[in-house]
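Excluded from the complex is one protein chain; the other protein chains are retained at their positions.
Letters A and B mark the chains in the order given here, with residues in each chain numbered from 1 onward.
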Amino acid sequence: MSLSTAEALTDALREEARRLLAEGTVAVVVGWEAGRFPNQTTPAFISDPEQAQRLVYGDYCVNTLAKYALGEKAAGKVAVCVRGCDSRGINRMIADNQLLRDEVYLLGLPCSGMKDPATGSLLMKCRTCTEHDAVTYDVLLGPATAAGHDGASADSSAGDSEHVSDEQRFTAVLGIEEMAPEKRRALFDAAFNKCIRCYACRKSCPCCTCRECFVDQLRAGWQGKQNNLAENRFYNITRVFHIGDRCIECGECERACPMGLPLMALNRKMVKDLKSLFNADDAGMTEENSAALGRYDLGDLEEFM
Amino acid sequence: MPVNEAPTASAATAATAATAATAFEPTILAFCCHWCTYSGADLAGLNRMSYPANVRVLRVPCSGRVNPQFVLTALNKGCDGVLVCGCHPGDCHYVSGNYFARRRLMAFKRLLEFTGLEPERFQVRWISGSEAGKFRDTVIEVCDQIRALGPYRSGVSDDVSLNG
Partner (left out) sequence: MILRHSSLEGLLSTLSTGARVYVPAKADGVTKFVLYSSSVRPDFSITNTTMPPKDLLFPQTQHMYRYGTDAEGVPYVEPVHDADDVIVFGMRPCDVRSIECMDDVFLTKGFVDVSYQAKRERLLMVAMACTAPAPTCFCNSMGLCPTAAPLADILLRPAGATDASGDTAYLVEAQSEKGQAALAQWESYKATDTSDADFEPVSAAVSCSLKVSMVGVKDKLEAMFDHPIWEQLSKKCITCGTCTFVCPTCHCFDISQENRLSEGTRFRCWDSCMFTAYTEMAGGHNPRASKSARVRQRFMHKLCFFEQRYGKTLCVGCGRCVEKCPVALDITCLIDQIGAADVAY
């Protein structure tokens, strides 16, 4: 987005946050503030109207904020800055009965894709984003993004530039599917081998909201604590399968991963299969829970006979 | 006793490896639904049908009970293949358990294959209580396929140094 757009949105955001806090509509506003380094932002939690001027909005608001609503809602109504990804995360948590729509006040923001502070180019997760603008909000700050992401759909013609095609979205998955099985095994073995199991993927995920994760059920012993290929594979595949039918494709897991695992390729494999097999909806577009693995159809494809 | 005189794990594993080189016999875990496939297996026994002893039958109340983590755990703990068997769609004792299982395991199978698992190592079949022959044929078929593939290496043997 242009500098003037970012400044105008930041001003609008600050003013709205100040008003909401001063009027007592919300107890806290979750947004972003500048970090120590240039082009760096960090999640901000504002509960004093005087502090609202700390909020910023621009090209480097890389964190998806939805999940913070869960931690903050104890203090009262939470205002959350939402773009496409954040708002789908909120919808997802409402669908999963983690949150009530009444507990949040959504500040919709237009998004033209965030940039990687290290390189200045469009963030990986934003390149395959299908919903740039908030799908649900209480107030929309600034106009909707008409032109699509700065980089991703620059070449697509006007009209449907909002949406990244399925082909673009599933490129990585299709590429891996075409590989020979041994190559796929080698690819994922290498990835699982370098996993350090810091669980940043699970912690950053708006679908990972279990009060107790299977990983932490030490007495049940699902997950061994040793770091090796077998245990890492067990963790990663289970994680994907647990969230696969609810994944909102925000890409936050892959961004958070310090080891650069191809987590979105795994997530999107599930998304793609469920879409083609069971006509699954994209997750988080509404507050309805339509998770494909939580329901069935008598006419589902039969391949186990 | 002096601890070092105990036979080492590596010697035992080496011995297993030597025999494995000549004739590999897979270990296959079969999750069988109590209401259909388990009865089918029983019937196969009553009828004196013979099928490979490589299969270990584990009774579950319903194919819907089979958590995908069971499959991963079985593979990690040394099984070379996993078979999940349940009632035919429409016949579930709990009305819908196998419908849920069907969706879940279809997606799970594709995910495992995506990460490089051979399709034969994880299979699902609907076998009713009267299909003793189908149970036998399925076990023979799966067993032959996995014997041809060779042992499954989950990575445990390379890393967790039970063998030094």
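Throughout what follows, a contact is a pair of C-beta atoms (placed from the backbone, for glycine too) under 8 Å apart; a residue touches a chain by one contact, two chains touch by 3 or more.
On a predicted model such as this, the values are computed, not experimentally measured, just so you know.
For chain A, the list of residues touching the undisplayed chain reads 35-37, 40-45, 63, 67-68, 71-72, 190-191, 193-194, 196-200, 202-204, 216, 218, 224-228, 255-256, 258-260.
Keep in mind that, in the parts below, only the chains that are shown with their structure count from here on.
Here the CA centre of chain A is 36 Å from the CA centre of chain B. Contacts from chain A toward chain B in the complex involve residues 173, 176-177, 181-189, 214, 222, 226, 228-231, 233-234, 237-238, 240-241, 244-245, 266, 269-270, 273-274, 277-278, 292-293, 296-298, 300-305. Touching chain A in their complex are the following residues of chain B: 68-69, 72-73, 76, 88-89, 96, 99-100, 102-108, 110-118, 124-126, 154-156, 158-160.
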